[in-house]
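The complex is shown incomplete by one protein chain, all other protein chains being positioned as in the whole.
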Amino acid sequence: MIDKTCLKVEIAGIKLKNPVMTASGTFGYGQEYVPFVDLNRLGAMILKGITLKPKMGNPPPRIIETPSGMLNAIGLQNVGVEMLIREKLPYLQKFNTPVIINISGDTIEEYVELAERLGEVSKEMGVTGLEVNISCPNVKKRGMVWGTDAKATYEIINSIRKTTSLPLIVKLTPNVTNIKTIAQAAEEAGADALSLINTLVGMTVDIDSRKPKLANISGGLSGPAVKPVALWLVWQVFQTVNIPVIGIGGIIKVEDALEFIIAGARAIEIGTANFVNPRVTIEIIEGIEKYLIENNIKDINELVGSMKI
Amino acid sequence: MIDKTCLKVEIAGIKLKNPVMTASGTFGYGQEYVPFVDLNRLGAMILKGITLKPKMGNPPPRIIETPSGMLNAIGLQNVGVEMLIREKLPYLQKFNTPVIINISGDTIEEYVELAERLGEVSKEMGVTGLEVNISCPNVKKRGMVWGTDAKATYEIINSIRKTTSLPLIVKLTPNVTNIKTIAQAAEEAGADALSLINTLVGMTVDIDSRKPKLANISGGLSGPAVKPVALWLVWQVFQTVNIPVIGIGGIIKVEDALEFIIAGARAIEIGTANFVNPRVTIEIIEGIEKYLIENNIKDINELVGSMKI
Amino acid sequence: MSAILNIKVKILSGKEVVPNIYLMRLKAPEITQDALSGQFIHIKCSKDNYPLLRRPFSIHRIDKEKGEIFILFQVVGEGTKLLAQRVVGDDLDIMGPIGNGFNIYPESRKIMIVGGGIGVAPLLALCEESIRQGKEVRVLISALKKELVIGEESFRNLGAKVDVATDDGSYQHKGLVTDLLEGSIREGWLANQIFACGPKSMLKKIVEISLDAHIDCQVSLEERMACGIGACLGCVCKIKTKDKKEDKVKYEFKKVCEDGPIFGGSEVVWDD
Partner (left out) sequence: MSAILNIKVKILSGKEVVPNIYLMRLKAPEITQDALSGQFIHIKCSKDNYPLLRRPFSIHRIDKEKGEIFILFQVVGEGTKLLAQRVVGDDLDIMGPIGNGFNIYPESRKIMIVGGGIGVAPLLALCEESIRQGKEVRVLISALKKELVIGEESFRNLGAKVDVATDDGSYQHKGLVTDLLEGSIREGWLANQIFACGPKSMLKKIVEISLDAHIDCQVSLEERMACGIGACLGCVCKIKTKDKKEDKVKYEFKKVCEDGPIFGGSEVVWDD
């Protein structure tokens, strides 16, 4: 048995100590988890989705638990990119963990402006990369979600690509018929990596009031319930593209993370599980290391996509 | 408070005592549940999916439990339509509950032939309607699943419609970007009702062997985990079509069934829950009746789609 | 505010104090050190991940000497059902103490505490602290019926005057606890501060009464929570922001877990 192993991976040109990242929207701006997690130990931090202007978000209730999962309809409440730069990023400078900013917008122009602005401050503020959330509705195309259409995906990613040299991770939505075509479009448009899945659309109803339980009617389903769907899609995308894939969806224990890695994820993001166990990221990093050693795997990159079929 | 209520609903011209049906593939050929359920009390029985010729199905393992759900990859093992007619349907004659046959095929011709054959024996064998499973891959179109494409859906349902006067329920797959267009295509092609959802595609990996846990690699996710997704899609389809909608997906207690009805389902199908509690259908029928009485609702049809937004 | 801990604490005792409402005592010296009345802890109700999310519960009593905290909770769903089934000696996974806590002004002399149903949970620690600070405290509590009145004796033992309203009149005043509040004001017992916890309709009414009587009022709000520590933005409530420059009312969604759970009554926007 070996006694040391290498957990380092490279995603979109970003060098990570280990493959464990935090999923956007579930780890605040990092600082919230400082009482529980040594941020220096994380592979990377992806912060709450940011928009150009501050957003108020949806009215409550915004969260409903479902069997082994949860629905959320936060509505992208966030402080806006300027406040992010001024008030949130400075605090993160003291950690030597890559910070990736998850960006959202209603129009291509907004995405592009966000990418430009973050590019400008990237050196100074330690912005290592962007994760482009294309699960937002395109206001120009009557609410159609960018990430559900290959052409729209190409268009938006291509525009952002032209603006910035920052590493671009494109985050895919699972609510599509054929994720391979979307993944290909993102790759062709210049994405450096793909991350998936974002949440599945879901709803629940209060049978007493006969109203939807979420004020927003629908919400995004996350948590262990969605893991089988996420794993399948990660494997589909892994077989389709040549850029690294980041697995997300229902990871709550080390076995889950390993499943994603074996199915092709070079890194993973942990979302909902942070709410259940605030130290879950660290426990999973330690668990992966243990598994590699026990299985005589000297470098985690050997495990990536090693699924036998 | 009222002391009596009406549970009767009509779906695709089929009159049901109550809105509770069994989901295809989870209730065998009915007979298996006789030790636990008085089949006369069910709204309708939908039997295991049938194909023209017997099918051997996939190798095991075919079933894996997932958080609040399960993956199955039965591969449509079934006795074939002739054996169904000869050996399974006669037994069901003694019950006065509508029997609906779930049909599958690889080509349009197979679906059409199945519908014809079942039409021929419908009077004699008590076949009250067909549920068309369009989640099978279209062998002619390189494995594309019928139900993921509006045109293919129209084509296949239209062909079946021309062959048979039996009530046609079209069963939709959730693995699509826009279920509304598929629902519309089915309606236009002559469907009398729509049922949804079939299973979500999923996978799980054994981290020791590094093989998929299912021999078939992927499987269909069902059970409580998928309920929020199913509810959302049912509500979407309910708002889109003028024919009745049947809600399926993760129903395991009466509250779940009521959520679907409030969101627009005129009837519901119970699947995975039969495995957990073989009497669940009856318990849900009784629970619905109790809820209606307690809420002073004289006719269940008043509850259908009564969601306030 | 002190750092939030995530620790395992021993269940020292647990009992059903009135039908469906449980009192649980936990050994948690790390928490008692800094806990404030009005704060809550975020509990993993079961040993596995079902139900998935933690559940928030107010700190009912803080016994700094023994290093013990109490929670008082009502069984309303899966999480509380499983919590009630946990046995003495078990380790309970909690995060806390969380939130801002009640703010008792040094200058206040008279304190009115109003609790509706299980809403009395955070108020016992508040009462104890108020009395420790030498305030005169009156407590009004309400319940559906006599059997469901919680904490009456405990408040009285601390030295507070306690009045009760029951919906069915089976004990003391028949009607709403807000009747009692209005009554006490009419009689001239004017508190410097009102603290309240209970159903939204009750809180709304209490805030109205306090505004009319020009009494400062703080309420403890509830909202469904995921993280409990300000990271998910799930638990917000609508709060009026005094935007003095522009002279128009603005709204903001504030987090119950981090910015609350205690809010100034007049800031809260009730109708939504």
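Here the chain labels run A, B and C in written order, and each chain numbers its own residues starting at 1.
Here is the rule we use: a residue touches a chain if its C-beta (ideal position, glycine included) is under 8 Å from a C-beta of that chain, and two chains touch if they have at least 3 such contacts.
All values derive from a computational prediction rather than experimental measurement.
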item: Of B:G223, B:G249, B:G264 or B:G287, the one touching the omitted chain in the full complex; value: B:G223
item: Identified contact with the non-displayed chain, of C:D48, C:E65, C:E107 or C:D271; value: C:D48
item: Selected from B:T5, B:N18 or B:S68 as touching the chain missing from the view; value: B:S68
item: Contact residue for the chain not shown (choose from B:E32, B:E109 or B:D208); value: B:E32
item: Positions on subunit B contacted by the hidden chain, ascending; value: 25-28, 32-33, 35-36, 48, 56-57, 59-65, 68-70, 72, 74, 77, 215, 223-224, 252, 272, 274-279
item: Residue numbers in subunit C that touch the chain omitted from display; value: 48, 50, 78
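The rule is short, and it goes like this: only the chains that are shown with their structure count from here on.
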item: Most extensive contact between chains (C-beta pair count); value: A-B
item: Inter-chain centre distance, subunit A versus subunit B - centres from mean C-alpha coordinates, in Å; value: 34
item: Where subunit B and subunit C are represented by their mean Cα positions, the distance between them in whole Å; value: 47
item: Set of subunit C residues in contact with two or more other chains; value: 49-50
item: Interface hub residues of subunit A, defined as touching at least two other chains; value: 68-69, 223-224
